[in-house]
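One structure is given here, and the rest of the page talks about it.
Missing here is one protein chain; the remaining ones are kept as they sit in the complex.
Here is subunit A:
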Amino acid sequence: MKKLFTICVLTLGLATGVVRGETVLIQGGKVHTLTEKGSFDAADILVRDGRIVAVGLSLDEDADRVIDARGKVVTPGVIAPVSELGLVEIGAASATNDYAVNGASIGSAFDPLPAYNPKSTLIPFNRAGGVTRALVFPGISLWGGDSDGLQRVFAGRGFAIKLNGAFDSVVKRNLAQKAYLGEAGGRLAGGSRASAYAKIETALFEAREYRDNRAAIRRGDWRELNHSIDDLEALQGVLSGAEPLLVTVNRASDILWAIELADEYNIKLVIAGAAEGWMVAEQLAAAEVPVIIDAINNLPISFSTLGARLDNAALLAKAGVKVAISGPEYAATHNLYLARQSAGNAVAYGLPYEEGLRSISANVAEIFGLESGTLDPGAVADIVVWSGDPLEVTSYAEEVLIDGVPQSLVTRSTRLRDRYLKPQQGHQVGYKH
């Protein structure tokens, strides 16, 4: 998965802050490359122009900036496989929410990109937790609205960002289409999960019909279709295999139906949820369907997740399924970086350590075709220097590089901490900045 094409930031040009020719040398850390080269107990990493140019023992290089990583652990930055970063500030403040569409949804054509706010406070906070890139997806509120909308089982399109907070921080758009099957799909589709299945199938069927008869349909010289042209256009990437279809589903039998649907339409499927994925791990592996799981959620919280367990990741990986781990559902966007803790728990329950690291970085990049997630010459220099094992709850990020640029790790949380370290009576607090 090493793609050495020239930097093509699709939206607004080069990343902010990369000074041409600038070099950074990260010295002497324990390096997990997450490539076939494996790990080094002490290695150097040389970065130039935002890319890794060398990983090796004692690189002899005069760098513009040297980071002493001796006694530290160095990994690729964490990549969040699903999030609402930049689309939400405060959960219960509706004016700050742009991710969930209530009522009549646009459907598969919905692209939340214009709502993305790179100045959200969630971005520096998660960056300080070691997250350097994230997928951003719309969602659909299960409450309210018209459940009859044919397109309501589709949330819309996702994009990818880097967490440097810059206005040009969108790295790739139209990355995947998100849809719901299973229990959530059933609720969106008016009561039955079979109805959700039928709605997705109808949309794919019509998208194919549209692809094959575009001119006639656009002329109006065709039977009346159930979907708008915008929606059918939006599904073309899914049909062609350029964009995966991210399907949220948990029950084992629902996962099998999703695999069947993907097979029928020859589309790239990614399962999000997969609480009972371990029960159909062989089928997922055979169909080469990756999964994004909430690895710390072992609750039989619904009748669709009765098989939820902490070794889900371990069992899936053992069967050969590519596993990505998301932030915990209860804090899936505000505390995305806690995917590290979830991965640590997955390792405690049998996931091989290196797979644990890959599940929050390299695997995510591979699933969505992002050029980061490894420490390999040519790779984007999204690098974190950790105080210790990044999956350990007592470790933290000491240096975060995005595109080779060291990032600020100050957050509202650290500002508030410093202001109130010794809380006391008086007005002085208002003057502590």
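Definition applied: a contact is a pair of C-beta atoms (placed from the backbone, for glycine too) under 8 Å apart; a residue touches a chain by one contact, two chains touch by 3 or more; residues count from 1.
Simple rule for what comes next: contacts and distances are computed from a predicted model.
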Chain not present in the shown complex, as UniProt names it (candidates "Peptide/nickel transport system permease protein", "Phosphate ABC transporter ATP-binding protein PstB", "NADH-quinone oxidoreductase subunit D" or "Amidohydrolase") = "Amidohydrolase"
Among the options A:114, A:220 or A:423, the absent chain makes contact with A:423
Which of A:61, A:89, A:111 or A:168 sits in contact with the chain that's absent?
-> A:89
Using the touch rule from the top, list residues of subunit A that touch the missing partner.
-> 89-93, 121-122, 296-303, 305-307, 309, 328, 330-331, 334-335, 338, 341, 344-345, 347-348, 391-396, 412-414, 416-417, 420-425
